[in-house]
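Below are the structure tokens for one structure; questions will follow.
A single protein chain has been omitted from the complex, and every remaining protein chain is retained in its original position.
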Amino acid sequence: MATATPSRSVDPTRGRQAVAAWVLALPFMALFLVFTAGPVLASFGMSFTDIRSADMRTPFAVSFVGVDNYLDLIGNPLFRKVAFNTVLYVVLGVPLTMGIALAIAVGLNRITRLRGFFRVGYYLPVITSIVAVSVVWKFLYREDGGLFNTVLSWVSIAGPGWLDSTALALPSVALMSVWRNFGALMVIFLAGLQTIPKEMNEAAEVDGAGGWKRFRHITLPMLRPTLLFGAVITGIGYLQFFEEAYVMTHGGPLDATRSVSYFTYDQFSFGNYGLASAASYLLFLAVVLLTAAQFRLLRSKD
Amino acid sequence: MRPRKSLSTAARTAAVLVAASLVLVGCGRSDDGGGGGDKAEDSKAIAEGPAEGSIEVWAMGTEGEKLGEFAKAFNEDNPDAEVKVTAVPWDGAHDKIANAIAAGETPDVSLIGTTWMGEFAESGGLDPTPEGIVEEGDFFPGAWGSTVVGDTAYGVPWYVETRVLYYRTDLAEKAGWSEPPKTWDELTKFAADLQAKGGAEYGISLQPGQAGSWQSALPFAWSNGATITNDDGTEYTLDSPEMVEGLEYYKTFFADGLSQDRLLDPGELENGFAKGTYGSFISGPWFTGLVEDAGLKPEQYAVAPIPGKDEAPGTSFVGGGNLAVFADSDNRDSAWKFVQWMSQPDVQQDWYTTLGDLPAVQEAWETGKLADDERLQVFGAQLDSANAPPAVPTWEQVASVIDSEVEKAVKDASPVDDAVANMQSQASSIGTGL
Partner (left out) sequence: MTTTMTPAAGVAADAPVPADRGRDDRRTPWWLWLVLGLGLALMLVPFAWMAISSFKPDSEVVAVPPTWWPETVTTENYELLFTRLDFPTYFLNSTLVALAVTVGNVVFGAMLGYALAKLDFPGKRVIFALVLMTLMVPGVVTFVPLFVLTSNLELTNTLPGIFLPFMAGPFGVFLMRQFIMGLPDELIQAARIDGAGELRIFASVIMPLCGPAMATLGILTFLTSWNNFLWPLVVAQTEDKYTLPVALALYATGQNATKYGLLLAGAVVVVIPVIAIFLALQRYIMQGIAMTGIK
């Protein structure tokens, strides 16, 4: 991002650029129009109706209910609770996942021996079966004989049943999720670090810039587009948090770990397509707001 | 890049999408949305003669794996028919069938989980059971009940399961019990004795809410005379003194420390039962295999009918699978002939021999291997006194409401009366969907 795109008025290649751009955009747009636009519109329309799975053979014979589904959700205490839980997942999960992924990526970028081995290793949680992950992590969190509490007992602390407590279950599940997900982000950051020309770091080093300084003034700014991507993807991931809560706690105890996506998933499986669609689009709205904030925070300075 | 502009473009694009989708939204609900519903649907009789043509069948898991080979026997009397079985994983099967119905791309016949019947029948995806192909009275009443949506039967019970009391005979002996408990008072005493004298850490293991706990909580309410809906399935009737009393009783096991109050992990129950951590529990027939695999000898445990409030047996839960023919089937008559064949007592016995699924037809229990198996006869006896949940489209949703209110009651987050009143008010606003 050394210089901005030249201003429109003076760029003689603009016409050719436009043609090329549309040629390049064509395959994506074609598939998008066929397979994405319609279903998104249909599902958005569904959120303003009382459609249920039993109506799917006659989808147009349902009633238009305006924003009732949205109002129902906002008035639903369970929905408000899961919305709050989801905010907690984002607040706990996004900074931790981003921070660990970046730290490990920078660390791995520094070593040269066994790099490949380490990279696969850190990526393993992403590809390990969630069933195996949940068995092992549930054991770590167990009240009697769990690994965490065994360690605590060495310093004479009687640890709780981490997943059985309404206060601790959510952070516990969030921590497990950070562990499981940062590997994918690490791979993205590693690739992003490659776009920083080595010469820049070397030149700065010759000029006597310290490591922290170079990280602040070269690595972070150069990595900004990738960081933005990582932040957006991770934010979406935690706003749509579901799988870990599903396997670890079934959303309990007393709905303490239930998320908006979990709620939505349930509504879909109950066949409440209208209400579930509305919940999905409320979540969509939250994603849009979070992404807007991230774009604002991480946009390029120029 | 100008991100803020991009996002305001996003907002504008969204506005256009809203406008477009509002146009797409349809013309309003007619009186009766789907096929099922309050009024009995007419069922067309099927043609005489043997089945012919290809009959596509979906069946889940091992049922799907074994059924193809098993169905070859059907060809003996129906040489012109070909049964094509596709095995479908249980995981995701509900969504697969729901989508198939929505798109009109169904096979001819499918195995349908009993709790899905209301939803699929109401969608108009299932064909009403034709008159005369089977006799209602041949089946266990609870199992037949799971096929009846409104006043119409859709499909036929294939196999069943029900929940009974498992207990450690050796620990019971030590605690002074040579017979299983038969009443609620006895069950409480039994669990307390298993714990105090038998050496179990918990006398009994029950589910403290969440994840399908209605299957273990509701039998106590049913045994007490509580109902879930009125007779024609148009209204939920959860809020009753019987329900409150049943759940109060259920709660005592947790309040008195006779049952653990956390959700058990997979494997924990059978392993704990084998180790003597849990002296008893309530579950279905598949647990006999699980506890023996966990190292328990067959003579160390027994099964007994669920204790009733004043006498055994209480009312248990019946689950299992039904066979239904789809409304979109293009070989309907032959499909029903196949379902009819599957419901014959000797075929049901053969299927039990093939896979161990318990027959839904009562006559199949009277002779052969099943008749000689004492443990399974307990299940057979319990099946005479077992309820299916109501076959209404919204049942799964109300079941999850019950799960979560049971959890609140058990964990003292709200009094039982409030929990039951809460169940009722949520269930009423959801409606039965018929």
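Chains here go by letter, A and B, matching the order in which they are written, and residues are numbered from 1 within each.
Please note the rule applied: contacts are C-beta pairs under 8 Å (C-beta built on N, C-alpha and C of every residue); 3 or more make two chains touch, one makes a residue touch a chain.
Small disclaimer: the values here were computed from a predicted structure and weren't measured.
Chemist: Which is it among A:Ala61, A:Leu168, A:Ile233 or A:Leu254 that touches the chain not included here?
Modeler: Answer from the full complex: A:Ile233 touches the omitted chain.
Chemist: Would you mind spotting which of B:Asp80, B:Asp293 or B:Asp330 touches the chain that isn't drawn?
Modeler: Counting the whole complex, the residue in contact with the absent chain is B:Asp293.
Chemist: Which of these touches the unseen chain: B:Thr147, B:Asn224 or B:Asn271?
Modeler: B:Asn271
Chemist: So that we can see where the missing chain sits, which residues of chain B does it touch?
Modeler: 1-2, 5-7, 9-10, 13-14, 60-62, 64-65, 84, 86-92, 95-96, 98-100, 102-105, 107, 113, 161, 265-268, 270-272, 284, 286, 290, 293-295, 319, 321
Chemist: Given the full complex, what residues of chain A touch the hidden partner chain?
Modeler: So the residues of chain A touching the missing chain come out as 1-5, 8, 11, 13-14, 16-25, 27-29, 31-32, 35-36, 38-40, 42-43, 46, 53, 56, 95-96, 99-100, 102-104, 106-108, 110-113, 115-116, 118-129, 131-133, 135-137, 139, 142, 145, 179, 183-184, 187-188, 190-199, 202, 205-206, 209-212, 214-215, 219, 222-223, 225-226, 228-229, 232-233, 236, 240, 261, 264-265, 268, 273, 276-277, 280-281, 283-284, 287-288, 291.
In this text, only the chains that are shown with their structure count from here on.
Chemist: Enumerate the contact residues on chain B facing chain A in the complex.
Modeler: Within the complex, chain B touches chain A at residues 1, 3-4, 6-7, 10, 17-18, 20-22, 24-30, 33-36, 94-95, 98, 101-102, 104, 119-120, 122-125, 209-211, 262-263, 265, 393-394, 396-397, 400, 404, 407-408, 411, 413, 433.
Chemist: Within the complex, which stretch of chain A touches chain B?
Modeler: Going through chain A, the ones touching chain B are 40-42, 44-45, 48-50, 52-64, 135, 138, 161, 164, 249-255, 266, 269-272, 288, 291-292, 295-296, 299-300.
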